[in-house]
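Complex shown without one protein chain; remaining protein chains in place.
Our next item is subunit A:
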Amino acid sequence: MTGDQGQQWPIDEDLSALRDHLLRRATLAGLRGDRLDDLLIAVNEAVINVLEHGGGEGTVTIRHDTAAITVDIVDSAGVLSQRDVPPRRPADAVRGFGLWLMSQLCDEFTIRRSDGRSRVRLRMSLDAVPAR
């Protein structure tokens, strides 16, 4: 379904394994340094949102092409929407803090709701750093 570039994992409490998968995939795609760390932090926040508020079940799908690496985090609650993203850093980091982080860390961050699920899409361009 996702082609030979795509890979999907169910979300569970083994966040460490999920981060390892992501690091391996993103490194293969050519992401490095701070931008790799940014994507890692953002995806981790999206996944803990699913565990905490998003019905506890979902999937992480990672794919990339020459232009970008895209990670979709889908929950089973379908409550989360783009309106939940705080425009500014919440003063005391509770609900919404992870969402705000995601909005700061990735080149693209969108939330779409359909069929009783919410899909967070995090994307990093692979050519964002000018090679000069």
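The rule we apply is simple: contacts are C-beta pairs under 8 Å (C-beta built on N, C-alpha and C of every residue); 3 or more make two chains touch, one makes a residue touch a chain; residues count from 1.
Keep this in mind: contacts and distances are computed from a predicted model.
Hidden from the displayed complex is a chain whose UniProt protein name, among "Anti-sigma factor antagonist", "Spore germination protein GerYA", "FtsX-like permease family protein" or "2-oxoacid:ferredoxin oxidoreductase subunit beta", is "Anti-sigma factor antagonist". Where subunit A meets the missing chain, the touching residues are 13-16, 19, 34, 37-38, 40-41, 44-45, 48, 51-52, 89, 93-94, 97-98, 101, 104-105.
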